[in-house]
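What follows is a single structure, and I will ask about it in a moment.
Only a part of the assembly is drawn; its chains keep their places, and the rest are absent.
Labels for the chains are A and B, by order of writing; each one numbers its residues from 1.
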């Protein structure tokens, strides 16, 4: 009675059965080639959530009114293949029970097993990516399931991919993107949303925090200058309000706390989670 | 003759008697609930002031032409109640001698005793708050004089309150604000200034540095994403030029240097002080 558990996301105290949203962390950064540490992201995002209010003055809703379960972190006891399997199973289990999984990264390679589980459940899905990087390499450092090839792997699962905020990639990736995905250097506009709405598909959103300018998200592995402000990103997320019934899951990845200043990247990660839940 | 004292705010070498502005620090953060450290803010703002020029190219004025006294820091030898009393007395003494007190925080709870002293001297005052948070709780963690309730306490002293840049609070605070204060998610505009001008009251300005986006002010206790840039804030402060004769004091609070990067938050705090003096 005198104790408090701050290790979960704020307000995420419901049981799995009762919950509508299931949060889990995937503290994996094994394919990171430049600066490791995204494995610490999930726990810092949770911790940072306690510095926010539960109420959103923009959306005029409160997290206390939403049943959310925080399942802790995916076990990392094994190889990449093992861990990808755990993530797949965890996500599949949430979806099977008609819950919306929210994954906190970890680096970007973890998105593939979730998209795969979504594909299994919903058959036809549309992937929205916010990112500074294309992540469209066929393979990177001799690994087909690297963070740098995750969207290319997702493309094996679904052709409906929208890439926003992209500003880095090798020539081949850009060519692939321009031919095969809807790749944009900008954030989504009202028009983009309308086009996506027409398609009327189940939507999975993956947010690589480095879509933000490094000033707003220094705590990430490969910060890429000339990105977006927190306000710009958030405003573009609010546009998805019209599509909220189509969203079947989302993730926030690549938060790497050791490179952060004043935890501002983790706090922004937590605020994205709060606002997307409250959409 | 060979010595220099960098422990005071730049150019603040005048005696109390000769001064027009009296700077003092209030190194108190006892009600901080999340990340403590604002107690170190005042001294870092002073230190940071030495990295600025004394001349403002926007206002075309120089600090060397203004008589300013730096009184060092308020003693923190005692309980919150004791310290609030010291601040009250210090501010009252400045005002009694027709000086403009400038308080460097410390966390936000320290604003109440200064407003109280202003109320005593000027009877009818108007409070301008720049902040990310409402600070309108009736009481927080069993304390009516918490940083989270400071504007509510000030409301006990004056009903003329303008809150700018607010983007966080619980539902109750927002309702209170919408009913009782002039609460805005935006920075003041020309129109806001005109309205305030009409009222023709003595004005006290309190600037919680977290009104800035965390990218511009990572060094603060509860950074709230999606805020304003330094340039946006400064431009809105320049609007107060027309009201400069009404300003009877101001403070800059919640600078918390341990969470800062490259001291940029302290430097911005110092620049705000310089520009507000030179208005």
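Just so we're on the same page, a residue touches a chain if its C-beta (ideal position, glycine included) is under 8 Å from a C-beta of that chain, and two chains touch if they have at least 3 such contacts.
What you see is a predicted model; the values in this text were computed from it and never measured.
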item	value
Number of identical chains in the entire complex, 2 depicted	6
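Simple rule for what comes next: only the chains that are shown with their structure count from here on.
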item	value
Rotation angle superposing chain A onto its copy chain B by C-alpha atoms, nearest 5 degrees	120
Separation of chain A from chain B, taking each centre as the mean of its C-alpha atoms, in whole Å	38
Contact set on chain A toward chain B in their complex	50-55, 57-58, 62, 213, 215-216, 218, 229-231, 234, 261-264, 267-268, 271
Chain B residues within the chain A interface of the complex	34-35, 166-171, 174, 185, 213-216, 218-220, 222-227, 259-261
